[in-house]
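Every protein chain except one is present and positioned as in the full complex.
Going in written order, the chains are labelled A, B and C, and every chain counts its residues from 1.
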Amino acid sequence: MTLPTAEAEILVPFHDCDPLGIVWHGNYTRYFEVARCALLDRIAYNYTEMVESGYAWPVIDLHLRYVKAIRFNQRIVASATIEEWEHRLKIAYAIRDAASGERLARGHTIQVAVTLPDFQMQYASPDVLAHKLGISP
Amino acid sequence: MTLPTAEAEILVPFHDCDPLGIVWHGNYTRYFEVARCALLDRIAYNYTEMVESGYAWPVIDLHLRYVKAIRFNQRIVASATIEEWEHRLKIAYAIRDAASGERLARGHTIQVAVTLPDFQMQYASPDVLAHKLGISP
Amino acid sequence: MTLPTAEAEILVPFHDCDPLGIVWHGNYTRYFEVARCALLDRIAYNYTEMVESGYAWPVIDLHLRYVKAIRFNQRIVASATIEEWEHRLKIAYAIRDAASGERLARGHTIQVAVTLPDFQMQYASPDVLAHKLGISP
Partner (left out) sequence: MTLPTAEAEILVPFHDCDPLGIVWHGNYTRYFEVARCALLDRIAYNYTEMVESGYAWPVIDLHLRYVKAIRFNQRIVASATIEEWEHRLKIAYAIRDAASGERLARGHTIQVAVTLPDFQMQYASPDVLAHKLGISP
């Protein structure tokens, strides 16, 4: 089974750049988010559908590895791929230069399902995720 | 009657500064927000109490005048003062250097009440605002 | 003479939205910035070229009028048009829903030239701006 992947092209905005003239490291989380939302849209299970299904999926772990500085007005591609889904939703990311394909950063996030509105953590992913992934429960 | 005012001291964070080494102009809205929340806390009508009262108060107008550039690690004071409340909530702001008192920016926001959850705009401020301001309706 | 205009399409990211489920008002400045940079790229006088020309152009005035709330994953179009250039650079903006064309916000920014690196304000726009706009000095 191949797990879904998606990517998004981003033109780095001025307001993401710091006094060193490079993207401030915390703003890479925005590029991961854009790629993740493209991925979640692909399986029709983005934030709106998550809430409708009775769950939120807060991020419980984030790792980011910065390979090469990113600059203002650079065209980049952020990609997201599902790596685990049964007990938690682990997504891997890469950021590449759009022109050269050179890798600029990589990382992952881990999300777990919590019930709404009481935020009770679920130790296995609810069936809705497998359904959205097209996997027989 | 004197309308309430409040202020908050802020140490300008690195991530608010742009490649010119100054606070990016859009981030001043954050300093206004911090001052507004200090003001709304003072009258016990911040976002949580607003929602509990059945209303949200979206901003419908913003003006910002930039007087002097603000830099990383500068200590500033943002102040907020209610200027109008009967039909809409107009708040005036100033940002000053904490050490010298020099004015660095000024501006205003205008908010109007909308009912929750349907976001119907109210053309007069609901009684709860006058009550919070200690004004007899 | 027709002054230049440009626009950019934006898919509203999750991290721009606040607890009311709408774009936080301060984040509209990001959409204006994206449209402005598209405009400045069109005349080959974006931030990099500004610095190379010996000037920065800090924003000294911002006005924003919010017409209708913008929501997560909404596709919007931000446009920017130069309105004045001789003594200061005034740019007008509009944000519209990409599908319906309905106007969601409008506003302007005013920028003035300052010399680099000493930030001395210029009371007339330096010749480079007219040159970039294709106007004979």
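The rule we apply is simple: a contact is a pair of C-beta atoms (placed from the backbone, for glycine too) under 8 Å apart; a residue touches a chain by one contact, two chains touch by 3 or more.
A quick note: this is a predicted structure, and the numbers were derived from the prediction, not measured.
Enquirer: Extract the touching residues of subunit B with respect to the undisplayed chain.
Expert: Touch set of subunit B with respect to the missing chain: 11, 13-15, 29-30, 33-34, 37, 41, 46-48, 72-73.
Enquirer: What residue numbers in subunit C mark contact with the hidden partner chain?
Expert: Where subunit C meets the chain not shown: residues 14-15, 17-21, 24, 26-27, 72.
Enquirer: Need a quick check: the contact residues on subunit A for the chain that isn't drawn.
Expert: Looking at subunit A, the ones touching the missing chain are residues 19-20, 22, 25-27, 29-30, 32-33, 47, 56, 58-66, 69, 107, 109, 119.
Here is the rule we go by: only the chains that are shown with their structure count from here on.
Enquirer: How many angstrom lie between the centres of subunit B and subunit C, each centre taken as the mean Cα position?
Expert: 23
Enquirer: Show the residues in subunit B shared as contacts by 2 or more other chains, in ascending order.
Expert: Within subunit B, residues 19-20, 26-27 contact more than one other chain.
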